[in-house]
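Up next, chain A:
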Amino acid sequence: MSAAANGEPLLQAKDASIEFGGLKALQRFNLEIRQGDLQGLIGPNGAGKTTAFNVLTGVYEPTSGDVFVCGQRVNGKKPHRINRLGLARTFQNIRLFRALTALDNVRVACLSESRPVFSAERLAALRREGGAWAWMANGLDAWNNYYDWWRALLLAPGFLREEEELTRRAEQLLEVMGLSHRRDEEARNLPYGEQRRLEIARALGTRPRVLLLDEPAAGMNTREKADLMVLIRRLREQFSLGILVIEHDMKLVMGICEQITVLDHGETIAVGTPEKVRADRKVIEAYLGDSYLETHPEAAQEAAR
Partner candidate 1 sequence: MRRILPFGLAATLAVLLAAGCEKKNSNPSQNPTGTGITPAIGATGQAPPPAASDVILLGEVGSLTGAQATFGISTRNGVELAINEANAEGGVKGKKLAVRVYDDQSKPEEAANAATRLITQDKVKIILGEVASTNSIAMAHKAQEAGVPMITPSSTNEKVTAIGDYIFRVCFIDPFQGFVMAKFAKENLKTTRAAVLRDTKSDYSQGLSDVFIHKYTEMGGKIVETQSFAQGDTDFRSQLTAIRSAKPEAIYVPGYYNDVGIIARQARELGIKAPLLGGDGWESEKLWELGGTAVVGSYFSNHYSPEDPSPRVQNFIAAYKKAYGSVPDSLAALAYDAARVGIEAMRKAPSLENKDIRDGIAQTKDFPGVAGTITLDDKRNAIKPAVVVQVGDTQSKYVATITP
Partner candidate 2 sequence: MVESAAPAATPALLPAWARGVTPVVIALGALAFAQWSSGGSPFFVYIASVVGVNCILAVSLNIVNGMTGQFSIGHAGFMAVGAYTAGKISLAFADTAVAGVPVVASDQLFLLISLLAGGTGAALFGFLVGLPSLRLRGDYLAIVTLGFGEIIRVIVQNTPALGAALGLSGIPQTSTLFMVWFWVFVTVLVARRIAHSSHGRSLWAIREDEVAAEAMGVDTTAYKVRSFVISSFFAGVAGGLFAHFIPIINPNSFGFVKSMEVVVMVVAGGLGSTTGAIVAAVALTLLPEGLRTAFNAFSSDPALAQKADQIRMPIYGLLLVVLMLARPQGLFGTREVWDVLPRWLPRRRKGVA
């Protein structure tokens, strides 16, 4: 379904696998997300969905296989580097900066990308040269950083301008997520649904090109879920994102995703459109057990079709 017209894949996993002391948590995981994609990742509890997220975002390094973000191989890169390449995520168990205000939560993510002395392009060019040049680029970037700290300490006009700009952007994001009225509220005092939305706002603050949502609807009621579906679609358009959603709620996943990957015991057992996945025998077995098919012949028939 994802049209080739959407361009190069922004996030790509090629046979990514990870083992924890003999436990194969993820095996030969493949995925491609392009701009405008809205894909789902489902599977029963413990299937390795969150592990897949962690491998994609660099929390774990894959034991074999590769992950590419915007064309760059990111195996072994630190999560913050991968994030800077354009991959942002939310967490299954909300991980907001609890004592910070909603605004500051977003502002942390809206890191200033200015490079006060040596421009980002020049550094990138040097890094491409490799070897000693890459080292030099690191040195120059360190100088950038040093200079930037001084700007912050001396309240340089340029720094103040950037701060204002950051704040404005963060406020916009809060507005998009309908959280403007919570601007100065500490994150831990927000109601559950708003915390989830704040996490998304924070993720958007990093200017992602691909957004990974880990159970965004967990704990929401039907109405909130419906709103969320609309919101996710809107975000995709507004920020030209590719989105990957982990979700347990079948209705939500089937309702918004154009392509779904199903994991079980770390293995990919099905890939395809919602209709195709829903009818997949292996998927039904994984979710409901073999016995379900035996006792419910109509489901088995549907699966066979």
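A word on the picks: all candidates are chains of the complex that A comes from, given by their letters.
Assume a residue touches a chain if its C-beta (ideal position, glycine included) is under 8 Å from a C-beta of that chain, and two chains touch if they have at least 3 such contacts; residues count from 1.
These numbers come from a predicted model, not from an experiment.
Touching chain A in this complex, out of the candidates 1 or 2, is candidate 2.
Note for the complex: chain A touches candidate 2 at residues 57, 59, 78-80, 83-84, 88-89, 91, 95-101, 104, 107-109, 111-112, 145, 148-149, 152-157, 159-160, 162-163, 166, 184-186, 202-203, 205-206.
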